[in-house]
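Missing here is one protein chain; the remaining ones are kept as they sit in the complex.
Coming up: subunit A.
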Amino acid sequence: MTVSQLQRDRLAYKRSRTRRSTAVALLSTVVFAVVAWFAVTSAPGWSTVRSSFLDLDTAVSALPAILDGLWLNLRVLVVCELLILVLGLGIAALRTLRGPVWFPVRALATGYVDLFRGLPLIICLYLVGFGLPGLRLSGVPNDPVLLGGIALVLIYSAYVAEVFRAGIDSVHPSQRAAARSIGLTHAQTMRIVVVPQAVRRVLPPLLNDFVALQKDCGLISVLGAVDAVRAAQIATARFYDFTPYVVAGLLFVLLAVPCARLADAAGRRLARREGSG
């Protein structure tokens, strides 16, 4: 394809501007980094900060135990998230039921959401983790991991139920009318038409709640479960140095970053789809 001289000149000019912008950005970043580095390292007390938060030897010695703990967090995370999704969707679906027969079910689901969305997670953890075994009833487990997981599921399924309900409400009534008009029952309409569209729409907020759950999995340590947080606490006490906390914290951050990017991408894809529709 032939391009006029005018267009070639314009493209060349645009390219030169782009190169210039890149060079400026690069230079400014380097200058900024160097200034920041000198400001931090020359500050009084930097050596104390470095030895008590960023001590490499301590980090290396604490890492295996923290990683072991993190593996526990990850397993708790996966199991809890699956239960939360199932329970949350179930509660949201119960809240959409119409008709007087379902009044108690609806009321119960609403009450559940009100209770566990308002209850601080730490209180729920104490009540389930220490309160339940304290009853000394037969059959009540006393494994802190299991009890902590139950508390997380109770709280988070209330949040996730509300996310699902918002998604269900966001599906336009005309979709329901169309589904009913071809003869689908209420349950079939929900299952085949409404919920699949709702889930797609709420994927970004669901991933957001997933990231929140990732961090809150560390709270099972208050019940005595030896997870990443607990392992860091033990190492901190042993080495008399806060570096293990920093290590554990960084690991949680590393875990959250891919999810956050995934949530962003899901949100963008949704925006594009809705925009094109």
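Here is the rule we use: contacts are C-beta pairs under 8 Å (C-beta built on N, C-alpha and C of every residue); 3 or more make two chains touch, one makes a residue touch a chain; residues count from 1.
Please note the rule applied: contacts and distances are computed from a predicted model.
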The chain missing from this complex carries, among "HEXXH motif-containing protein", "ABC transporter domain-containing protein", "Ion-translocating oxidoreductase complex subunit C" or "FXSXX-COOH protein", the UniProt name "ABC transporter domain-containing protein"
Determine which one of A:V193, A:L219 or A:A235 touches the chain that has been left out. A:V193
Full-complex contact with the absent chain, from A:V3, A:L56 or A:I182: A:I182
Absent-chain interface residues of subunit A come out as 174-175, 177-185, 188, 192-193, 196-197, 200, 273, 276-277
